[in-house]
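Rather than the whole complex, this shows some of its chains in their spots.
Each chain gets a letter, A and B, in the order it is written, and its residues are counted from 1.
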Amino acid sequence: MTKTKLSMAVGLAIVAAGANAQSSVTLFGVADLGILSARASGVAGVNSVITDGNTSTRFGLRGTEDLGGGLKAQFWIEGAVSMDTGASGTTSVDNIASSANGLFARRSTLGLQGNFGEVRMGRDYTPTFNNLTTAVHPFGTNGVGNAGQLFYPVAAGGTTPRTHVRASNSIAYLTPNLGGFSAHVMWANAGAAAAAGTDNGRYVGARLAYRAKDFTVSAATGKTEYATGDYTQSNIGATYRMGPARLSYLWGQNKVGVTSTKANMIGVQYQIGKGEVRAAFTTLKAKGVANDATQLAVGYVHSLSKRTALYTAYSNVDNKGVGTRFSVGGGLRPTTPGGNSSGLEFGVRHSF
Amino acid sequence: MTKTKLSMAVGLAIVAAGANAQSSVTLFGVADLGILSARASGVAGVNSVITDGNTSTRFGLRGTEDLGGGLKAQFWIEGAVSMDTGASGTTSVDNIASSANGLFARRSTLGLQGNFGEVRMGRDYTPTFNNLTTAVHPFGTNGVGNAGQLFYPVAAGGTTPRTHVRASNSIAYLTPNLGGFSAHVMWANAGAAAAAGTDNGRYVGARLAYRAKDFTVSAATGKTEYATGDYTQSNIGATYRMGPARLSYLWGQNKVGVTSTKANMIGVQYQIGKGEVRAAFTTLKAKGVANDATQLAVGYVHSLSKRTALYTAYSNVDNKGVGTRFSVGGGLRPTTPGGNSSGLEFGVRHSF
């Protein structure tokens, strides 16, 4: 088999002479695989090969075209891959139900950028998601330490929220950096699938952020209208860098119909040579759904290169009530009232 | 994340020294997103982010290998992306039913080309589709002005035609240009999924075209055998260029079982600097299915570069009978007998 080899550009921009000068297409991706040993009260443990313990496996294409006069067009198509099975990801075409065939459902956007900022359309991260990522949370939304365990919404009253991470059929405006301040507002609806005359599946949200040399703070809120009960997601995140250490704090609230969950997280990351030690502790208060819970997560990431790292993490989720709703993931949920769930994982993450 | 940057070749062929000289692989695509305000008699309007208003979003790989002696091999795999949701497209594996997982279902072909023309196999456009595209129709089959609204077949008597655009399991022969004349013939069947001994899902069609300096004319017809009633598609298209203007005429007929729809379109496109004004007017006569209807479409496309354009279009479909079958798309169909449907869209199209 003849092979097409693509040059890897580590900081190297390959430029072509087109009608309007500079353009480039970037092919990129991440592969993440590991092993997980998961335990939960009342059920047998599972040892398994798993994916995405450190970073979500993905592949994509993106490119920017300089249109002249400070105007740029940027496209971005990026899809998930279940690296342990080769399966593609899911999407929600109407922001109401989950659907298969989410080929580029991590992000599929087209934007026009200029001094005014960016107007961007398509399927994209909601402004309210950003604070749950590694932008604030030491573990982001991956692996047993996953912010999603306690900061994602709990389905209630017939509403399963779909917009706590991304929204389809969105149009957004992102300001440029204005003296450290930036804002991101988004409107999205159920698309052409929308039932005429209803607001079912419509998302409106905004995020305001401030970034100084060693300090960041950001607040976001968004509301999705559902015929079965509206969903509101709000959060505030802050980080502070002190030499090799980074401290983080995250508050988040999810209201689903008449229920709510509120969580508070304190986190720390510490660089030691090519490694990073990380820890997060989260408490959750539930109202009308699930139960109160706490989560402790500790981990270590060791870089073998800029592109490749080994990682390990341990996390324990302790349910405080009979709901035993929460777990560290890995397919197990405790069945004993007030039960806990724990997981230990080791893995490799490789970017390309 | 380390990034793989691919050089953009605007007319630049990157050539490698292989066993048989020249070969290249091209990665290509289009991203198209916009907003649509759609209205229809008897139902509430919808305002929504939509995709493919100007050109169908896609991504693909294609390549040609020079085999020596004038012989070339060409492969082409191209898939649709719902740019507003990240979802992949659909296909029909047997030319009878629609099916998901149409990863490269816009086109997946392998051909051998030479002085004799080309023999091409796989999933491909049917010869009868060509006249509905921008090769003739000012709006092609995209957006509110979409030729598909009145030139696509209407399901009847248990038959939902699948071959008015593409056919799976096809083998085709395309002549070279013979003094302005060219022909395209195709045979396709239901593939290995075919019920033995039946012709269900079998397509046979042909197109004959003539191209002069400022004038083109083309006629095509194709028949697909269905157990529930055969489907026949026929059309004739002509274009005439006069300086900055292009005039177009399209006649098309779809017979589904014992029913039929016939449509006539006159269109005009006019270049003004970096912009193009376009308009089309279509009348449809229905027999045994749906109802008579007319469609008016006007639009404007403004090129920001060779690769990027802004566009807007308005279209109105007026149903003449109680079927109220036809609309401009966007998820709405009139519910009032004789009702109409209209849509106004704005968007951005970017090729890569």
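Keep this in mind: a contact is a pair of C-beta atoms (placed from the backbone, for glycine too) under 8 Å apart; a residue touches a chain by one contact, two chains touch by 3 or more.
The model shown is predicted, which means the values in this text are computed figures rather than measured ones.
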item	value
Full complex stoichiometry in copies [only 2 chains shown in place]	3
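Keep in mind that, in the parts below, only the chains that are shown with their structure count from here on.
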item	value
Centroid spacing, where centroids are CA-atom means, of chain A and chain B in whole angstrom	37
Interfacial residue positions of chain B with respect to chain A in the complex	1-10, 12, 18, 23, 25, 27, 29, 31-36, 40, 43-51, 59, 79, 81-88, 100-101, 103, 304-308, 329-332, 348, 350, 352
Parts of chain A lying in touch with chain B, wherever the complex brings them together	2, 4, 6-10, 12-20, 23-28, 30, 61, 63, 65, 67-68, 71, 73, 75, 77, 79, 88, 91-93, 99-110, 112, 121-123, 168-171, 188-194, 196-197, 306-307, 351-352
